[in-house]
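Rest of the complex left out; these chains stay put.
Here the chain labels run A and B in written order, and each chain numbers its own residues starting at 1.
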Amino acid sequence: MDTGSIAWMLTATLLVLFMTPGLAFFYGGLVRGRNVVSTLMYSFIAMGVASIVWVLWGYSLAFNDTGNGIVGGLEFIGLSNVSYTEGDGIPDLLFAAFQMTFAIITPALITGAFVERFKFTTYLIFLVLWVTLVYAPVCHWVWGGGWIGGLDGGALDFAGGTVVHINAGIAAVAAAYLVGKRRNPGVEPHNVPFVVLGAAILWIGWFGFNAGSQLAADGVAVQAFVNTNTAAAVAAVVWALLSFIHTGRISAVGVATGVVAGLVAVTPAAGWVGTMGSFAIGLGAGIICHYAVHFEILHKLGIDDSLEVFAVHGLGGIWGALATGIFAWGALTDTAGGLVNGNAGHFVANLIAVVVTLLYSGIVSFVILFVLDKIPGLGLRISAGDEDIGIDITAHGERGTVADGAD
Amino acid sequence: MLKIEAVVRPERTSTVLEALTAAGVKGYSYWNITGKGQQEGVEVFTGRGGHLSHRVALPKTMIMTVIPDEMKDAVIEAIIGSARTGEEGAIGDGKIFVSQIDDATRVSTGETGDSTVM
């Protein structure tokens, strides 16, 4: 056991955990004022529900490798048999805690697709099912000893581009499709400072995500750290410039979205590319995600992915996965490197991982939600009246802010 | 007594209030509103900040003051003088509405009539 690595991984775990409230504020600032509590709670409650699922059975399903390549075993149920003192550099229990934070934020990311109208009680059940049936298996495939991690050529997903972002991005499409469009989406985000606060917390937290995924306080973690920041910075500035070119103004929400796009894209690559590789990844992410948002691609198909989860996390994640195959640097990957080094192995393996994840997560998420929609007493959508009044008061009995004279 | 309701650009609020005081107005109330007149609205970013949308109505300030009848012209002039931004015909500078107040009472003393607003 190395105390320095334990120290860093305790910190990294907290950083990733803090991302979920960061996301809560990011999303919360983007919706209408009457739905801010609800939007915050979609993310915040995931810290409760997904933690419990992870401790009880999620970690076991994802990381109790029994060699079948598809899904883990049950030996780590309740985190039993997960040592708090022994492990590979850090205690196994710390690894379980670190991975838990990923299982929390991934479903929270999805909620951006269905804010302002998704039934909260159904959502609680969705959380349990989705972490169990979608997140845990995909996580197992990539990191838990499953078949994607074992692909010839070597699928590279340093910190969860596939497991987290593509996975959430495509589930968001299914959810937005099934829940239907908002009745009245309003015009502007109701609280830009919340968006900036959320983006700042996400940016900071993401260093735990990416540099933490090295699971040690070493040089690769440092490289992942620098790459994370570089991609975020570049994508933010790219978005600012594109915003200025197209509109003559520089949207703060756009810059914040650029930050997230850069962070998403560098996630799978973080410890496997050099600084200038991350620069290129940030550049691509800024351009791709900006135009995906700019042209409202899903909205034109009639799918109200309200906060553009697919455009940012789905497309950003796909770009990142492919870019990892392009820019992977042999010295870091201990392989022949990416396309820039003339090796297509990683690129192809990552492409397979992307396609399979899109299919699996898209289909299973769709089925889960479809079934929940049909179960009497559940259903995905609140009533039209409740939606008009605002979900804060109708589902949570609260208003975001109270500022009338009588309070 | 007359009630003057003036809708003005929010950024002009303090200028207008000072002009009112200079014109002898002793009391006023104001609050934020949103409104539309001839003005065409404004482009604002929507969603994740990738493109602009049109917002029809704009933030304005409603200034309300109750005055004795004889101050009407002076007050309207003061508002126009302080709220107007540019060359004649610039839209969005606001509107002034005048209506009748039957009676006014000062809570602290119970007195009524013109003296409550002078």
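As a convention for this text, a contact is a pair of C-beta atoms (placed from the backbone, for glycine too) under 8 Å apart; a residue touches a chain by one contact, two chains touch by 3 or more.
Predicted model only: the values in this text are computed from it and were never measured.
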item	value
Counts per chain label over the entire file, given a single displayed copy of each	A x3, B x3
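Going forward, only the chains that are shown with their structure count from here on.
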item	value
Between chain A and chain B, centroid-to-centroid distance (C-alpha), Å	48
Interfacial residue positions of chain B with respect to chain A in the complex	43-55
Residue ranges of chain A touching chain B (in the complex, touch as defined)	30, 187-189, 239, 243, 246-247, 249, 251-257, 290-296, 306-308, 311-312
